[in-house]
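Removed: one protein chain of the complex. Kept in place: all other protein chains.
Right after this comes chain A.
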Amino acid sequence: MKEFALIFRINDINFKPSPEQMQERMNWLAGIVAQNKLVDKGNTLLPIPGSAMSVHADNVVTDGPYTEIKEFISGYIIVKTDTIEEAVELAKSNPIFKIGGNIEVRELLKLS
């Protein structure tokens, strides 16, 4: 089995999920769990000033997440599947797409 990080990105910095949206995400996660494919339920990353800083070269520190592009990372989880295609399949049913977000699927480098 390989492990993949699913990295969630959204573009609305003020987005706050409603209880229904949180439940929808939980339902999605439960589906992965029930296939025994969740390695780590990861974390949600807060984007707001005071909880996000970006550090650059020469001691340049800016407020907020690093957003060269308009999107920022809102969180990640780690799943295990045989192939990257399977991991992509898992990602496809995530409700994030309803709010204009996207998911990056990245294989973890495993040192054995």
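Methods note: a residue touches a chain if its C-beta (ideal position, glycine included) is under 8 Å from a C-beta of that chain, and two chains touch if they have at least 3 such contacts; residues count from 1.
In the analysis below, contacts and distances are computed from a predicted model.
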If you had to name the missing chain as UniProt does, which of "Molybdopterin-binding aldehyde dehydrogenase-like protein", "RNA polymerase sigma-70 factor, ECF subfamily", "Simple sugar transport system permease protein" or "ATPase" would it be?
-> "RNA polymerase sigma-70 factor, ECF subfamily"
Touch criterion as defined above, residue of A:1, A:30, A:46 or A:84 at the omitted chain = A:30
For chain A, the residues touching the chain missing from this view = 23, 26-27, 29-31, 33-36, 38, 41
